[in-house]
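A single structure is presented below for examination.
Left out: one protein chain. Kept in place: all the others.
What follows is subunit A.
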């Protein structure tokens, strides 16, 4: 996975890809090499999912009232 791709990946697609990987891994026919590749991809995706959540509690941001949107 390229860094560029990773950055653009949404959690939704990551989840979809993970499901896809698991589906492939469940297939008995798959070669060990392929499964290793899939597994590392999967772990990578999981790591990415976890990292992409900013686990800092957020305070409500209140935008300035009566200001033009241009100032935002």
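By definition in this document, a residue touches a chain if its C-beta (ideal position, glycine included) is under 8 Å from a C-beta of that chain, and two chains touch if they have at least 3 such contacts; residues count from 1.
One rule holds in what follows: contacts and distances are computed from a predicted model.
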Practice task
Determine which name in "ABC transporter permease", "Carbon monoxide dehydrogenase subunit G", "Exodeoxyribonuclease 7 large subunit" or "GntR family transcriptional regulator" the UniProt entry assigns to the undisplayed chain of the complex.
Solution key: "Exodeoxyribonuclease 7 large subunit"
Practice task
Please give every residue of subunit A in contact with the chain that is not shown.
Solution key: 10-12, 15, 18-19, 21-22, 25-26, 28, 30, 32, 35-36, 39, 42-43, 46, 49-50, 53-58, 60-63, 65, 69, 72
